[in-house]
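A protein chain is absent from this complex, but the other protein chains hold their places.
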Amino acid sequence: MKKIAVLTSGGDAPGMNAAIRAVVRRGIFKQLELTGIKHGYEGLMAGDFIPLELGSVGDIIQRGGTILQTARSEAFKTEEGQRQALGRLRENGIEGLVVIGGDGSFRGAQKLVQLGFPTVGIPGTIDNDIACTDFTLGFDTAVNTVIDAIDKIRDTATSHERTYVIEVMGRHAGDIALWSGVAGGAESVLIPEKEANIDDITARLLQGHKRGKKHSIIVVAEGVANGQTIGELIREKTGFETRVTVLGHIQRGGSPSAFDRMLGSRMGAKAVDLLVEGGAGVMVGMQNNQMVAVPFDQALSQPHSLPLALYELGISLSI
Amino acid sequence: MKKIAVLTSGGDAPGMNAAIRAVVRRGIFKQLELTGIKHGYEGLMAGDFIPLELGSVGDIIQRGGTILQTARSEAFKTEEGQRQALGRLRENGIEGLVVIGGDGSFRGAQKLVQLGFPTVGIPGTIDNDIACTDFTLGFDTAVNTVIDAIDKIRDTATSHERTYVIEVMGRHAGDIALWSGVAGGAESVLIPEKEANIDDITARLLQGHKRGKKHSIIVVAEGVANGQTIGELIREKTGFETRVTVLGHIQRGGSPSAFDRMLGSRMGAKAVDLLVEGGAGVMVGMQNNQMVAVPFDQALSQPHSLPLALYELGISLSI
Amino acid sequence: MKKIAVLTSGGDAPGMNAAIRAVVRRGIFKQLELTGIKHGYEGLMAGDFIPLELGSVGDIIQRGGTILQTARSEAFKTEEGQRQALGRLRENGIEGLVVIGGDGSFRGAQKLVQLGFPTVGIPGTIDNDIACTDFTLGFDTAVNTVIDAIDKIRDTATSHERTYVIEVMGRHAGDIALWSGVAGGAESVLIPEKEANIDDITARLLQGHKRGKKHSIIVVAEGVANGQTIGELIREKTGFETRVTVLGHIQRGGSPSAFDRMLGSRMGAKAVDLLVEGGAGVMVGMQNNQMVAVPFDQALSQPHSLPLALYELGISLSI
Partner (left out) sequence: MKKIAVLTSGGDAPGMNAAIRAVVRRGIFKQLELTGIKHGYEGLMAGDFIPLELGSVGDIIQRGGTILQTARSEAFKTEEGQRQALGRLRENGIEGLVVIGGDGSFRGAQKLVQLGFPTVGIPGTIDNDIACTDFTLGFDTAVNTVIDAIDKIRDTATSHERTYVIEVMGRHAGDIALWSGVAGGAESVLIPEKEANIDDITARLLQGHKRGKKHSIIVVAEGVANGQTIGELIREKTGFETRVTVLGHIQRGGSPSAFDRMLGSRMGAKAVDLLVEGGAGVMVGMQNNQMVAVPFDQALSQPHSLPLALYELGISLSI
């Protein structure tokens, strides 16, 4: 193998730049030539390629977003699109590809593998919703962003009998809500994996109130309901004033945490090593602090599961 | 004068603790005894008083919120409430009062002055909506919180043709929106002081888009419209995807900035100096970097005016 | 078991408050009475005890330092001191103890166990220098603090041919230096576990310089040499200007990261569960994301080992 390429796809996540840097530097360290593909699969089909040198990835490890930019592509879901992409890779002498993205991106990568093109995936998404890896790239940073918001709200929450509702990302996975809720000391956390019982929540609020608690913080994953709706329900049922914060895309940005920079660096280097060793059709995962190769089939067929023990822990600590 | 008290009232603001610390320490430095009143005017009427020593205000200059807590009080708006408060002050041997809060709080303070009780105000509110002072306590921190959010959104905004709408605080004053919009490099800023023309905004968006701009950030003061509404209007008129963030009470919290700690320290010390010198019925203001005494009448009768030159500056820099 | 106590000992670490909170809340959740011991073993011998309620640990999960304060104690190293401590525990009806600290603190805890008192340890130290746990409490936050400093230095480093040397904590363990160096994108990292070869380092600097690199960042663990010394050596050997930063105790402070809050919460709850179940003489460790009980003997007899693969990774990524 003499030349490989790297792209980012789907929603961006902090740490993607650290992974790109690692792919490039490890590649060059292993005597490979490196190509960057811009705008994900769209750029792959369009041949939007740039050469990447050591210096191209200097000063990016600390940056949010992705220097290669990202996109979602409908065209690449067709076989025609995939064959076009393959042609672009071949005509540029590229022999291996690293795809950084979420499960949708891996389904795309799988198609290339099926067409005979060596591809390795890196799970880059803030949602932590991919199976067979303990953490996805960007999750730790997103949770830190949310707890910073919770901390600020707690500062101001000391003197009013109010309930603060914070809506966070997570359509299908409650990981961000759960981690930030427990680490932020929230009174209740609503996640898609656990049926929300609004009566339980209000009972806990009223009980805390009776004990002298003046304020409460509720974290809601967007996949459960929007924050406004939950705020109104609580107001109706308890009579407490509620205030709603919708963090939105703030959660995707920011300089990556140490954890995500290290994770991106390790995953990027491992992806190159796998390609060089002839591995393909696999995602790099972190299992028990080790980098492992997980076949796409396996990663995509298993459901991501959130550790419900942490949910129980949260309940017992927010009494 | 031998004994004075301090309270915080209305919405809390970062820097209030720095001001409390300065009142206490400057007071003790001037041989006074110090009393803290909890929960604003509610606590004043209820006699919810605590003694404050040098050590009571150690390690608080960096904290958001207010260690004295704050509240809004309907009862204090009645003469009965005011007389009750006066009684509490007199029976505790308190001879002067510092009130940290916004214009509503100052109206309360004015009542005490009219009843013959020496009171001095410190403008503590993130909204910067008080006349006769260049800045209010908490404003600088709030703007820094908002630009931090804008920065994070910009990280993620590089690859989609999307418009990001950020709703910030400011019911009647557009200062937070204007400062954070200009300092955050937003494409458009909607403030109550300037009639919003959605067609101008979309024209700017479309023009930027034509020039190759992939993303745009719009900052909206809550007094103009809610973020969701603006997001939908823009989507309808441009066809661009929009994403909305509602920062909410995050803007009230956080460790105060250096500017707000210095401002709180200076205002707190000045308030004590004024009381000792027999000044009363005044608000401490900052004008041209100097601490000045502004009669409540004057501060409350003049409208706060936002420097529209900054608005024009923003327009010329976000072309 | 009806009543247990908790203390923090040795150097403080971010996340200790999260652990204290978890011990208290989990204890109360399990119907126990809770006592806080101030100033570590000094306070234990002196009987400096306070009752801890649900509300005592409200609003502390986000705070650096430890609300129980900490100390090092020479007196507790004597059998007399230990027997005095035991007496204090018994006379207060305390039946179990959680000690949050480093290896020195665990040696103390072991003495109590040998005297028949049920004690469980939580590894709280920024140095990550304890065996049998993947991470110690406070390490993640400390590394994030260091990379924030490195990021700031990189901002200013773009235009001068200078070498920036950053001295970080770590007398015997290079974990902080290694993680922050790799995550910060440093050119070289000097750790106690790996003999420093100043000629290699300068060779790398000169090679980078030849390739057009204008600046370099070197991270040095204090256990290797002080930053000033390294800076002068490099200046002598390369002729480059050098600038030195000594981060010092900044690394111990700051609001704990999400990771450390979660780790503290999990370890605190686990410690209580272990005491209740009759476990004692063990440290709570995190192995492969699971909470485990490790006998003190084992944790204290094994050397902590730093993953040298990360060192090699760093080398290959900073070419």
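In order of appearance the chains are A, B and C, and numbering begins at 1 in each one.
Here is the rule we go by: contacts are C-beta pairs under 8 Å (C-beta built on N, C-alpha and C of every residue); 3 or more make two chains touch, one makes a residue touch a chain.
Nothing here was measured: the structure is a model prediction, and the numbers come from that model.
Although it is not drawn here, the omitted chain touches the following shown chains in the complete assembly: B, C. The chain omitted from view is touched by exactly one of C:Phe76, C:Tyr164 or C:Phe240, namely C:Tyr164. Among C:Leu206, C:Ile250, C:Val276 or C:Ile319, the one in contact with the hidden chain is C:Ile250.
Although one chain is hidden here, its contacts on subunit C can still be listed: residues 11-12, 14, 39, 63-66, 69-71, 145, 149, 151-160, 164, 243-254. Although one chain is not drawn, its touching partners on subunit B can still be listed: residues 18, 21-22, 25-26, 28-29, 54-55, 58-59, 61-62, 134, 140, 143-144, 146-147, 151, 154, 158, 179-180, 182-185, 211-213, 255, 257-259, 261-262, 265-266, 269, 288-289, 310, 313, 316-319.
Just so we're on the same page, only the chains that are shown with their structure count from here on.
Annotation of subunit A and subunit C: not jointly contacted by any chain, touch as defined at the top. Taking the mean of C-alpha positions as each chain's centre, the chain lying farthest from the centre of subunit C is B. In this assembly, the C-alpha centroid of subunit A lies 28 Å from the C-alpha centroid of subunit C. Between the Cα centres of subunit B and subunit C there is a gap of 38 Å. A straight line joining the Cα centres of subunit A and subunit B is 35 Å long.
Counting partners per residue, subunit B has no residue that reaches two or more other chains.
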